[in-house]
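Excluded from the complex is one protein chain; the other protein chains are retained at their positions.
Should a chain be cited, it is by its letter among A, B, C, D and E, assigned in written order, with residues numbered from 1 in that chain.
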Amino acid sequence: MKRRWTLSTKALTVVGLAALVALVLPSAGFAQDEAPEFLSQQNGNVMWTLIAAILVMFMQAGFAMVETGLTRAKNAGNILMKNMFDFSAGSVAFFLVGFALMFGDDIGGFVGFSNFGLSEANTADADGLWGYTFWFFQCVFAATAVTIVSGAIAERTKFVSYLFLSFLVTAVVYPISGHWIWGGGWLSQLETPMIDFAGSTVVHSVGGWIAMAGALVLGPRIGKYTKDGVARAIPGHNLPLVALGVFILWFGWFGFNPGSTTAANGNIGLIAVTTNLAAAMAALAAMCTAWLRYGKPDVSMSLNGVLAGLVAITAGCANVSPMGALIIGFGAGILVVLSIEFLDKVLKIDDPVGAISVHGVCGAFGTLCVGLFASPDFGGTAGLFYGGGLSQLITQIIGVGAVFVWSFGAGLVLFALLKITVGIRVTAEEELKGLDLTEHGSEAYSGFQIFITE
Amino acid sequence: MKRRWTLSTKALTVVGLAALVALVLPSAGFAQDEAPEFLSQQNGNVMWTLIAAILVMFMQAGFAMVETGLTRAKNAGNILMKNMFDFSAGSVAFFLVGFALMFGDDIGGFVGFSNFGLSEANTADADGLWGYTFWFFQCVFAATAVTIVSGAIAERTKFVSYLFLSFLVTAVVYPISGHWIWGGGWLSQLETPMIDFAGSTVVHSVGGWIAMAGALVLGPRIGKYTKDGVARAIPGHNLPLVALGVFILWFGWFGFNPGSTTAANGNIGLIAVTTNLAAAMAALAAMCTAWLRYGKPDVSMSLNGVLAGLVAITAGCANVSPMGALIIGFGAGILVVLSIEFLDKVLKIDDPVGAISVHGVCGAFGTLCVGLFASPDFGGTAGLFYGGGLSQLITQIIGVGAVFVWSFGAGLVLFALLKITVGIRVTAEEELKGLDLTEHGSEAYSGFQIFITE
Amino acid sequence: MKRRWTLSTKALTVVGLAALVALVLPSAGFAQDEAPEFLSQQNGNVMWTLIAAILVMFMQAGFAMVETGLTRAKNAGNILMKNMFDFSAGSVAFFLVGFALMFGDDIGGFVGFSNFGLSEANTADADGLWGYTFWFFQCVFAATAVTIVSGAIAERTKFVSYLFLSFLVTAVVYPISGHWIWGGGWLSQLETPMIDFAGSTVVHSVGGWIAMAGALVLGPRIGKYTKDGVARAIPGHNLPLVALGVFILWFGWFGFNPGSTTAANGNIGLIAVTTNLAAAMAALAAMCTAWLRYGKPDVSMSLNGVLAGLVAITAGCANVSPMGALIIGFGAGILVVLSIEFLDKVLKIDDPVGAISVHGVCGAFGTLCVGLFASPDFGGTAGLFYGGGLSQLITQIIGVGAVFVWSFGAGLVLFALLKITVGIRVTAEEELKGLDLTEHGSEAYSGFQIFITE
Amino acid sequence: MKLIIAYFRPEQLNAVKQALYAKGVHSMSATNIAGSGRQKGYTETYRGVMIEVNLLKKVRLEVAVKDEKVTETMDAISAGAQTGKEGDGMIFVLDIADARRIRTGETGEMVFG
Amino acid sequence: MKLIIAYFRPEQLNAVKQALYAKGVHSMSATNIAGSGRQKGYTETYRGVMIEVNLLKKVRLEVAVKDEKVTETMDAISAGAQTGKEGDGMIFVLDIADARRIRTGETGEMVFG
Partner (left out) sequence: MKLIIAYFRPEQLNAVKQALYAKGVHSMSATNIAGSGRQKGYTETYRGVMIEVNLLKKVRLEVAVKDEKVTETMDAISAGAQTGKEGDGMIFVLDIADARRIRTGETGEMVFG
């Protein structure tokens, strides 16, 4: 037992994992003193994919902070709970059901159906073990989709019905459209298969459109619109949280996009470059757009710009050049500001954090952009502007449209069902007093003097 | 110097590390133009273990946020300082002394004793270098154990005596029981060696039991119990910080558990799966338990549920199936709520953040569960429910009991010693005014109107 | 399409990256069923460097939190925006111009000049792809340098002029001195080339000295000095944010320093050890210094100590022993307290967050220490105390001096130029009301009662 | 001159403000308080422990007006603040002995000019 | 009718509340203030620089009562708030000219009914 601390594999002797590890590592038998010399590509992939998944998992904190910061202090505990528990409920739902529908054996291009509860995974060899890593990676993606919804329906939705919603979305809605694109379903079987590398559509648009359905069915918060329908501002209560959340999301996105190789390839750095440039450019574009329109660089709008750029580049992050990324980011930055205004003032959909515009609209925009900007040098496919003709663009349009119909439709159905069963909206009195006190019996900032006048 | 930016090893030429690196990499000699083709397993292990250690280090921020958020605004600066400085003091203590006692040459199964100040580490070859990585990994674990204590004794402990405490715990108390299980000591020498893969007992229970000793010796905060001994609530002041902290801990736990392979194996993703499922399930279970008992889903209790699940799965994360993880999480979620109530109302131990229940109680629970749920397919060992008989369970019980006696006992002695020397409790006046003003001369939220009435 | 979920490379089939990946991986051709067995060193380097870069990127959040917490609530939104947009503008600037000046073909040892907009990067082979990863790594370093400035000039600087500044610093100032040391310029061509492994000077001092130029040109905040020149305290408004920021920075620094190998070597763990020990020791030293001087362990000063240690060890993190790291940290911890006082009370430079002392002064200190403490066992170079004579120290002094002259000078010129063009300082009325309301039209903490009396 | 002090529900502040504006009263000062009255507080549990919240969040509004405006002002406040449920609050009226506008130095009833 | 305004230490609020409840006084309004009086402030250092804190955190409690309850109420507040050390605070009593309960519209002493 001497010098145990120099051994690299505490697990080996302590836990008796030896047998297992032997199976895991490519070179069959090995003793401690003649350890395998090289790291297998498979285990390299596991490492990278796991690290990326961990980063994506942390995006939950980012969403929680952004959504909390952009709503009012009296609902802070509630929105935090929603963000914590959509991940909890979602993880379980995706384990039991969702993953099977998304990546199980394909049925007619529409849905998968096998491997419920990871029943097909095994620890017998490296391939079997890979299945667990892959599940975890997909699980945090699913959780991302559902957490988008909480922001748009914040400050008025019953906690219990949101719990049901997150379970159902992660178990059924998200996996089905996900199957179409990533699970071998019909959109990946088209002659020119749809490209959505890391999920502008699969993850973000789905979340955004369900959010839109929810915001529509719920109606606006009390006081959001005057009697004559003029939009009023309900400022968020904590900008440092918002900025922190945006930084966390930006950080986690480097797992989201580069990690979507699910392999320790050489191009993960390149994907980080396009991701970062799009975000930076979108931030600048959103800020300037807000500045031009409102005379001042609005903080929360500018921060939304970062997210808009990240969402938009997600589909094409492995298929466009850095220049292409700058352009996509530029477009997304402008678009998000206009979209937020349009939803707020024209459609009169009350989305406290801008989730519909950021994730739904910019997700669709980014997915379409792949049809325009895909560069053969970067991902092997040519978009319209790179001489690839219209075929890719057409597939992207079909994909964006089909996913909109599915997720917005499913969202409407789910919210309607919840409305007539458990109910989706808190009472007016609860809304006025705040959901923290009425739904959870606690204050988020005990002791602080807060002027809650609406 | 042309195209320097395409070279992957800036260090090589700039810093003249060539000689060193040559030793580090497995393939003996290499020049810049004929770089080694493959990454050695050893360096893969270094990379993974280091990344995991970095994630675990970040858990310090999680603890700081949770503990700060669950206590009162007037003590926020103090608790932040305690969390920053137990890591600082602990790092130094573990470097000079602790690591030597934990992983040094074994003396009678009780303690290690060699390699003080990493005197035996060397940079001569890959194995020597591994020693540094391994130290860093163990150091952040030691720091985790000690930082658990600060929460349970918050809002009334003298800063200076807490500094001494963290030094002593990291230098002596934690390493000794750690040696028994991980360092080659008697618990790892039993016929059926104890299984505590990532430290439910080694790290969390030790921290929890020392915390309990501290809370007992210190007594409750002023105002926590009425004259007739009825518990009163002292709400935490910042729930967004608590939620952020829990997310950070959840995030860091993916270094804590999967990283405990200290090797870039194929099963790190599997460990992440069990870890995540247990946390998610425990969160749901704790929330429902609180909902049933108190009529509302208490925010801070639900968040404690996440941590309870994470602590409980830590021992068996590499030895149980995903289903097993769900069950362990479920149990931990219920247990943590009942335990918090029991400590608060029956034992009347004032633990502002629930550290004793989360880390002590659920750590013990999780360690015992390995004896029940260990599945041969996953870690090579069979627990009671998988036909392995009682032997593993008995070892686990012995281990849990021995570590309780050691750490709780050592905790009592340390706190008693500190009490009669530097003193451990601030004066009543200081406690009322808040430790920020009286111990640090500053306010955590300068300018904010805070209603501090107790 | 069956069992797609067991494939490790979703990208391969879905996105048709096959061709690209084939080029990326060292072993020429491979089909899906006979995947390459081992991870190439090049792709291992890409993975490690990318992960490190992601950690460094997250330091942006750390800076944002520290700077926000140490200033007043009325300027919180503004400082957050500055931190978000220096990274955004900086990323674009470094892409278009900065990287080319820093790592382009050397012109007379003074500046690089090629590869604007990554025009020379390519995706044809692993080396080409490496260029993108390397750019991203360098980009987040550049962004670190510029974000240091915002803290020192906080609460009084016009947002628009700060935007211009960050663009110019990232495009021109930082790359030029960076070229001297890292890009093959004159300081790396000296007989004994300068050692600044991870950038105490290249990154931190440059940021610190530009910050000093800015603070000088701007003058102190209203109310910082009484009429007779006595310094007054303007307490920061949110210590939990400060502590969180410091933890985030500490976390990110494990990307900053160990990542600067830009290779998956065996010594990255060793670098983490020196980094951590220096930070811990500096924290203790700063706290004790503050305690001795002011009678109480000042929170924000102690936290600055952590950063001082991290900055100081950055230059020599791969060249000194753990013991050396403890000593360097100890020195930096004392130095930072004295330096902050000196700047504040003697030089009367108003630096709200201590950026000049932490990054400028301790960066210079740490760089010089390499000349003293470099240990041949660790980085192959011997400093004065390890029998290496004066030559390394002399180079370090030359480097520190040259970079001071360059960056402080360039800073003065830039701020002067901005002053006579767009203007750098907000009006007194704007300053009193707060930059959030006047520059962005929003409040950071809407609803909170905040006593803003200065 | 009278100083009217009113305590009422925070969420009614907007309605009260509008009602006062309608009567031409534009000058006022609001602050938030914690109050108890007829409306009993409530009990909650926090981490399983009962917590008595018997000071509820209210708004306190001060409006100084000329004597002849007092009734009108009280009526406006009542109208804006009333919901009919316990906890609607109170209005108290105090005599002002003297007044001064800081900017101009005007005193007495002139300050309301 | 009188309006009793008391300033005292925040940590005494509970004791004061209990003392008032004991006398049957349940209606009150509390707010936090920053005050100075006999009790001098203190000086601290922040980042090495002196900072004079001469406004200390206090609670301000307003209790409107019928004339006959005034002394009793003041006594209760005194009893709850007194610690004997500098900084215990002050009680001031003002005349209330008129009162109204918003919910019911009752006026005058009726509001305390």
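Definition applied: a residue touches a chain if its C-beta (ideal position, glycine included) is under 8 Å from a C-beta of that chain, and two chains touch if they have at least 3 such contacts.
Not measured: the values here are computed from a predicted model.
In terms of the touch definition stated at the top, the absent chain reaches A, C, D, E within the entire complex. Residue-wise, the contact with the chain that is not shown comes from E:Ile77, picked out of E:Val63, E:Ile77 or E:Val111. When you scan A:Glu37, A:Asp105, A:Glu341 or A:Glu430 for touch with the missing chain, the hit is A:Glu341. Contact with the undisplayed chain is limited, among B:Asn319, B:Ser375 or B:Gln449, to B:Gln449.
Across the interface with the omitted chain, chain C contributes residues 432, 437, 441-442, 449-454. Looking at chain E, the residues touching the absent chain are 2, 5-8, 31-38, 54-55, 58, 60, 70, 74, 77-78, 81-95.
Residues of chain D in touch with the missing chain: 1, 3, 17, 26-31, 62, 64, 94-103, 105, 111.
We take it that only the chains that are shown with their structure count from here on.
Using the contact threshold fixed earlier, the set of chains in contact with both chain B and chain D is A, E. Of all residue numbers seen at the chain B-chain C contact, under half occur in both copies; the interface is built from largely non-matching residues.
Distances between chain centres, each the mean of the C-alpha atoms, put E farthest from chain A. Its interface matching that of B-D in over half of the contact pairs by residue number, C-E stands out among A-D, C-E or B-E. Averaging Cα coordinates per chain places chain C and chain E 52 Å apart. Between the CA-based centres of chain B and chain C the separation comes to 29 Å, rounded to the whole angstrom.
Looking at chain D, residues 32, 34, 44-46 sit in touch with two or more other chains.
Residues of chain A found to touch two or more other chains are 38-39, 42-44, 46-47, 49, 51, 130, 134-135, 238, 244, 441-442, 445, 448-452.
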